[in-house]
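With one protein chain held back, the other chains of the complex are shown just where they sit.
Labels for the chains are A, B and C, by order of writing; each one numbers its residues from 1.
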Amino acid sequence: MIPGAPTGDTLLERAPVLLRDWLVGFLPGPARWAAGSLLMIVAILAVFGTLFAFLTLAERKILARVQNRPGPNRTGWFGLLQPFADGVKMLTKEDIVPRAADPVLHFLAPVALIAFSLLTFAVIPYGRHLVPVDLDSSILYFFAAGTATELAVFMAGWASHNKFALLAAMRALAQLISYELPLLLSVVPVVLATGTLSATGVVAAQSGWKWDLVPRWVVFTPWGAAGFVIFMISALAESNRSPFDLPEAESELIAGHLTEYSGFKYALFFMAEYFGMCALSGMAVTLFLGGWHAPLPLLEFIPSYVWFAVKLLALLLGFIWIRATLPRLRIDQLTRLAWKFLVPLALVNLATAAFWSLSAPWPGPLQLLRWAVALGLVAGPFLLLSRGLTAGLRPRVYRYA
Amino acid sequence: MSLSPSPLFSAPGPQVRAVSDEFHGDLLEVSMGPHHPSTHGVFRMMATLDGETVVKLKPVFGYLHRNHEKIGEGTSYLGSMPYTDRLDYLCSMTNNWAYALAVESLSGQAVPERAQYLRVILAELTRLLNHTCLAGFLLQDCGASGTPLMYAFREREKILDLFESLSGSRMMCNYQRFGGCRTDAPPGWLEAAAALVGGYGAFLDEYEALLTGNEILMARTQGVGRLPAALAISAGVTGPMLRAAGVDYDLRKVDGYGFYPRFEFRVPLGAHGDTYDRYMVRVLEMRESIGILQQALRGIPAGPIMDPKARLRGFRAKPGEAYGRIEGPKGEIGFFLISEGGPNPYRYRVRPPSFINLTILEDLCLGHSIADTVVILGSIDIVLGEVDR
Amino acid sequence: MIGTGLLKGLAVTARNFAGSFHDPKRFVTTQYPEERTKLPEAYRNFPFLVSESADDPMGTLRCVACQICEKECPPQCILIEKSSDKKPDANGRMQLYPKIFDIDTAVCMSCQICVEVCPFDAIKMDQVFEIAATDRFTGLILDRQALAKPDSYFHQIRPTEAAEVEGRLAEGRRAAQEKARAAAAKAAPAAPAEPPAAPSAEAAKPPRPPA
Partner (left out) sequence: MESAAQIRERLVAAFPGASVEVVVNPGPAAQDSLLLGPDRARAIAEFLRDDPVLRLDFCSNVTGVDWPAREARPGCLEVVYHLYSMARKHGPVILRQRTADRADQVSVPSLTPVWRSCEFQEREVFDLFGVVFPGHPDLRRILMWDGFKDHPLRKDYVEPDDYEWEPTAHGEVLAKARRHQAAAGEGPGP
């Protein structure tokens, strides 16, 4: 134990930082900062690059197991070399650019998409000492960079000069914009409760445990749970994942805005989608699931970045599980779900969060009243709005001739 | 970038529909097919879209046309039997039975009891197979990434194994003959069939738990593609689509062909005639088929499976004509045969249910979005081998 | 409440995911080249010609080139050319044999009508499905040599059907011998023997002229 370091600051915990300081030490003074940040960029790309590779394999294996079949197991041991095989395939596939397409935009779309989704990795606190860039308003920066991907998707759809791609581009815009609102609105209560816009601040606010058992994570408060659910539904829509994968709906629009892409550009689109998914899950972990904090005090000895990874993988498996089960929504149902269900719920959630933080100092017995009112404020609008949303939709009883 | 209308679009479409044909600047003509992931084969829909909603929709067939009926006229009666497997290649047993029924009514042959029981068992197994696959394809069109389809195919493989151990081939069974069936059930076949049918109820419960209550599926299918009963009757729609529109017309009850009057089963009817009703009517029909199968497997007698007087080679029907029809999984499949006494039929006509059920595709799709046209087409359940013949 | 249908669906997929690791009912794939599913006895692929003995397949073909299967085959993919001379068959009678017997497996749809109509049980359906050819035209035409397989092979792939065919042929052979013995007995004291008895198996109808 290094004397004076806060508890839980074991050698393993500081290992990445020590490694970086040792490597950077060889260089003269001014170059140290540049080399340090370059090293960080390489680390992020390496970690999330391989995570993307094995996430595609995990997706295909889990989807296969759900469908009672083994999934890829021919390339390497248990199919572990499958991502690299896909990578080689994607690199060697011919990259066709249709003659009628706008070559500049057609090329720029995947590049822009990858660039914007990579930008968002800069501010997520992966561990106690692993914060690439510790901005004061990192949450604001994260969502600003995240929304730029919509531009790239529309660029891809419009530049391919293909009817299906055009339809998909329109759909993508409608979907991504209408889900940006609930995404942000579900984050505002967290900022309100923790009082800071910086990701590390939010994680710090979620440290500690109540009665040494229940961690003080946002998700264990009524408005936090509702906010987490809204955030996850919106994250599903933002990253074009299953119930909302309208832009590239295979059964209707062949491959949507990806119709005219092939070869490595096609792979780039998928890489960007997975990066987006990882980034949004990372931010969900940071905001709602207590970032890199351990769930129990006695588990404190495990390094913080391991806890961040466990929570991130849990969310990603949830994404895959939902993709394996649910059919797709139609574009008008999707936007109605956003505007008439998620946005009002998020606004009400804002009110409950305000009430929650104001009623924090209430004495003992009033705490029960506080919980009751908060739960009522969350459940009430949910039941009312869901009745309106599913008016007339229920399994029917059939007569027999 | 002018959207010049291709000659096919400017073909004289019917003025009877609400939309006039002259070309609006902002309409988008999209050709869905013949190479499209969700058209169940080489089938093309020339859709004219106003934004996302369909304004006009012209189905185009013929990509798989090989003039099955001309081949039928050039081949002997027995020679056409393997070709009937290729009509609706998902339900080869019911195609065989319809053709055998037509030839038997043309030549007046009798069929022994055991063969009739075998035919009912195989037809109901085919109905299970077809309806399970349909639910799988319908969900695949709605976007579920293959999970319901894989469960459907897992069950379908078990039924195809039964067909293979009986007739020799999984899908191209060529099993029925005029006056009975070709081979008897091998030892252990009836027990395997009973075991499969016993377990099918549990599979259906799990399948319905995954699908029927699913809010997204209900949102995507309820109220979509509503087919009024009067239009269904006039347009000659038959099978589950017709019963989903609330019309009580099931050939197994109406014609009472084969030994169906001996079995006690009910015919489910829908009330709204939309895509969800078409899905649910098929699921309920599967449950009825399980009932029929259990009764048939219990009651099957021993005995010959082929009419002893039936001649295999050199079969010549007496001059005359006959129209035999059965309740196939997709609707009424019928064979109209005219014989002039020769070894080949003079006229060999197939009444394809999915071809005629497509008559109302445009009426169902008008006003819906392009995502709905895919779901509506999926609920009509077409197989292009039968549509194009 | 809005989410219950979706949750039930997620529960089903989770049960299948967990089941696929321990419940054979929920893990149905056979790894083809390593594991193989047992083919049912009735399984049929392309036809083959049955020869009585394995060591001289060409000499002991059961086929007597009566061309019934050539006429009845729906896609007309069998070509038979009769031989000019005759050779003794299993019952000792002099029969023709096919000089050329080609089946174009590119056209054949393995519908086994040729097996049904053959009065001599000379052609049966094989169970080989791993077939590859390097040339689409001559590579897919199976001639006599490629088609001929011994009766023992037929017994091996289809025991019950082979036993039943064996019974019929043996009974036919016995009938032929009795007829021959009776004819020989009658021929010895009286006028020359009447024409040889009909060929074995049930009385084969005279081949019908092509319609």
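One rule holds for everything that comes next: a residue touches a chain if its C-beta (ideal position, glycine included) is under 8 Å from a C-beta of that chain, and two chains touch if they have at least 3 such contacts.
Only a predicted model underlies this, so the values are computations on that prediction, with no experimental measurement involved.
Participant: Based on the whole assembly, the unshown chain contacts which displayed chains?
Facilitator: Per the contact definition above, the missing chain touches B, C.
Participant: Quick one: say which of B:His40, B:Arg252, B:Arg325 or B:His368 touches the chain that got left out.
Facilitator: Touching the chain that is not displayed is residue B:Arg325.
Participant: Give the residue, chosen from B:Ala100, B:Met218 or B:Ala317, that touches the chain omitted from the document.
Facilitator: Selected residue, touching the omitted chain: B:Ala317.
Participant: In the complete complex, the non-displayed chain touches which residues of chain C?
Facilitator: Interface residues of chain C facing the absent chain: 70-71, 76-79, 102-104, 107, 137-138, 141, 210.
Participant: What residue numbers in chain B mark contact with the hidden partner chain?
Facilitator: 8, 11-14, 16, 61-62, 65, 67, 69-70, 105-108, 231, 233-238, 247, 249, 254, 317-323, 325, 332, 334, 336, 338-339, 347, 349, 351, 355-356, 358-360, 388-389
The working rule: only the chains that are shown with their structure count from here on.
Participant: Count the touching C-beta pairs: is B-C or A-C ahead?
Facilitator: Pair with the higher count of C-beta contacts: B-C.
Participant: Using mean C-alpha positions as chain centres, tell me how far chain A is from chain B in Å, no decimals.
Facilitator: Distance between chain centres, rounded to whole Å: 44 Å.
Participant: Can you check how far apart chain B and chain C are, centre to centre, with Cα atoms defining each centre and the answer in Å?
Facilitator: Chain B and chain C have C-alpha centres separated by 32 Å.
Participant: On chain A, where are the residues touching two or more other chains?
Facilitator: 66-69, 324-326, 390
Participant: Please output the residue numbers of chain B that touch at least 2 other chains, ranges allowed.
Facilitator: 147, 151, 154, 210, 212-218
Participant: So in the complex, the part of chain A that touches chain B is made up of which residues?
Facilitator: Per the touch definition, chain A meets chain B at residues 63, 66-69, 100, 161, 163-164, 166-167, 242-243, 245-246, 249-254, 323-333, 390, 392-396, 398-401.
Participant: So in the complex, which bits of chain A are touching chain C?
Facilitator: For chain A paired with chain C, touching residues are 62, 65-70, 321-322, 324-326, 383, 386, 389-390.
Participant: Quick one: in the complex, what on chain C touches chain A?
Facilitator: Residue list for chain C touching chain A: 1-2, 6, 9-10, 12-14, 16-17, 19-21, 26-29, 31.
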